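Shown here is a partial selection of chains from the complex, left in place.
Chain nomenclature is as follows: A and B, assigned in order of appearance, with residue numbering initiated at 1 for each chain independently.
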Amino acid sequence: MTGTMAELRLKGLAKDLHAQMADLPIVSPHGHTDPVWFAENAAFPDPAALLIKPDHYVFRMLYSQGVALEDLGLGAGAGRDPRAVFDILAAHWHKFLGTPSHLWLDATFRDVFGIDMPLTPETASAIYDHIDAALQTPEFRPRALFERFGISTLATTDGALDDLRAHRAIAGSGWTGRVIPTFRPDAVLDPAAPDYARDIERLGELTGQDSESFAGYLDALRVRREMFRKLGATATDHAVTELRTEWLDHATAGRLFAGAIKGSLTAREQDRLHGHMLIEMAQMSCDDGLVMQIHAGSQRSTNQALLDGFGKDMGADIPRRTDWVGGLDALLNRVGNDSRMRLLAFTLDETTYARELAPMAGHWPALRLGPPWWFHDSANGIARYLDQVVETAGYWNLAGFNDDTRAFLSIPARHDLWRRGVALHLAEQCDRGLMGRDDAARIGRWLAHDAAVDAYRLDAA
Amino acid sequence: MTGTMAELRLKGLAKDLHAQMADLPIVSPHGHTDPVWFAENAAFPDPAALLIKPDHYVFRMLYSQGVALEDLGLGAGAGRDPRAVFDILAAHWHKFLGTPSHLWLDATFRDVFGIDMPLTPETASAIYDHIDAALQTPEFRPRALFERFGISTLATTDGALDDLRAHRAIAGSGWTGRVIPTFRPDAVLDPAAPDYARDIERLGELTGQDSESFAGYLDALRVRREMFRKLGATATDHAVTELRTEWLDHATAGRLFAGAIKGSLTAREQDRLHGHMLIEMAQMSCDDGLVMQIHAGSQRSTNQALLDGFGKDMGADIPRRTDWVGGLDALLNRVGNDSRMRLLAFTLDETTYARELAPMAGHWPALRLGPPWWFHDSANGIARYLDQVVETAGYWNLAGFNDDTRAFLSIPARHDLWRRGVALHLAEQCDRGLMGRDDAARIGRWLAHDAAVDAYRLDAA
């Protein structure tokens, strides 16, 4: 079985450059951790619940190799013994060779739990016990880990209708950790979302606006953004499968909105209204300063049987081609030259790095590129990203790194992998004569820390 | 002229890893060699007929440089002196610098024929004589070469209406070489195929089914698959230009089938029926265990003048973009979770490696990725493939290697190039700290041999 704990190893100048980044605080401005963890600060239940069940990277690979999701304690298998779940991971651990999950989990075992033996069927039980015991101690409570990881800011992702109770509890707790929400209004922007009409109604209740009129709906969104901003939010986030934006005149937009609430729109009309609402969001960003994120190109839940049996986010979201030039045309021509605007673009279509996104970011003042996302947040993915965007976008049109994870314990490993990838890239730039060491060190600090603070306006907040 | 015999050279750990793979048997589960060679075991006629005329990689490059195909003995030039044909290759040999054809032919000269001088206009005559003489000896008959190459299994590709006489002859010959057919039913699945109605009729005759009714047609396909299976086939193969699958209810499919036979379908209806039939094939694979291969994205015969004058496969097949997510959606949602199903996907669109195919293979239990195909079966193509698929799909969702060649003598060189590419990749993984040498050796063996056996169910057959 796999006999080495993986680590992206550095030498020479790359090692030196990494050393200068290694102790910088972690800025985690976009991710999917649960704010309840930090509000309640309860112990994590068990190794499987912590490391396997919430991590779709892990269980999708096991599923692809014939493991039933129920056997991993998911869906109808919820009551399954966590030790048995952990044993399955150990039995299939070599299947993860070459993947970032291997790197992240090895780092979690080694650096977070101090385990010095690789995971094998033989060591599985001892490792399980070690982790299980650690989780009972105060040092492994969420807040203690947050501090130990050196996280300066962590943003969660929260629906527009979320009660934000956990965030209020954190704010009122006296704890100094900075955990902030992100406004993710997909459910009330996309007429094709399930429960759209009901959610619009709830949006009205939450904000005291007449959300059934288009003007009231826009006001409700403004109010709701302000509620998030008051709790520390500096950004919004928008998931779109196929990117389209289109500016509609007020009357047309209002008419479509009325139809959306009645449920009488065609798919094409739904798309048009959604595309218009993204521009409305952008315009509100100009006014209230919230940084706008667009995550485009994930075809969600492509496996209907898994969606029916286990729900969303079960590893069947697959990337598709994205047209950034056409898709953002209307939005950028509306707000892209506005100095108040900040738009961060995340793609799953690497072919757009050099062809579309880097040229766009190297032109539009409002646009910066998010880091390699999801399947591309990996050693090679980071190398391809830097190889393909820097020559046209430079380093100052990049948004630094964010981990985008729901696997809390992997956060340090993910940021460290990015920093190692950056160090490798910069060392090569120096070796090729393209920059000096001082510039490399400065850019390293920028990409590891400052760029994220700047892109997400975390200093101003 | 070109003064070196090309060889992808290895050093250090890569050399060690390659050495551990170099003597493994060759598994060649997908290709286009002629089973008649192994049935009759006759001497190959001459160097041009063996090395140039059947190899579209070779003559397409010469054609691009202004050489008329007739001068290479093709089409109306069939009677041309093979030595003159060989001289043309020699005169243009430097045009192949940097291409895999150079590697493959140099290896053929050096390793198969024991020639130690590079091909030049000056050496052409001596090399021609050397090869011509060798071909007259028993050691260079097809079966002797098969054995000398260390091929454990070789699958040919055979039309659904093929009489399979050669395969029956091989099976009845007492020779122990394992040469098996592959079921390639494009001509009777795609209503746009020339002679579709006539071929459906012949399918009925060959199987004793009423192939004019939809139910009888499906039964005929089942029977025909079984005939192939009895001769050792473990797989089917399907070429599609633009990938689309769609499940139709039985009545609709039957109605379209009736129209297809009458020749009354629109292009769109032809597409729909073809897309449905791919799913029928997949369902039959669940039942009879034949592994399903899909080769998608080659626009065939794009040069009409060459098609008219020389027929198909003349070097004018060009890749196009492929949408794997949308194209396989219906098929995978029908059978992708079925543990009996095995689908191998081959793409000519490298942009789908990291964006679509690796994420899909890292999720669907039924799906594995075929190796770099056609233009991408090259040193850089192999490197890009491993760089882009492993991080998301791992190694265990890959189907190993197949040479897909009609150039029989290049088979060892093609497998060796893959093994060298794998060795380079794995040595770098070790060097970067991502795995240990034992894991690398194990994965090397998997990718060089075991994965193909497993993917094509060659052990079970």
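General remarks:
One rule holds in what follows: a residue touches a chain if its C-beta (ideal position, glycine included) is under 8 Å from a C-beta of that chain, and two chains touch if they have at least 3 such contacts.
Not measured: the values here are computed from a predicted model.
For this homomeric complex the structure file specifies 3 copies in total, of which 2 are displayed in place.
The rule we apply is simple: only the chains that are shown with their structure count from here on.
Taking CA atoms, the transformation carrying chain A onto chain B includes a rotation by 120°, reported to the nearest 5. Each chain gets one centre point, the mean of its Cα atoms, and the points for chain A and chain B are 40 Å apart.
For chain A in complex with chain B, the touching residues are 2-4, 6-9, 60-61, 63-66, 94-100, 102-103, 299, 302-306, 315-316, 318-321, 348-351, 375-376, 378-381.
Contact residues on chain B toward chain A in their complex (touch as defined above): 323, 325-326, 329, 332-333, 336-337, 339, 351, 354-356, 358-365, 367, 387-388, 390-397, 429, 431-436, 438-439, 442-443.
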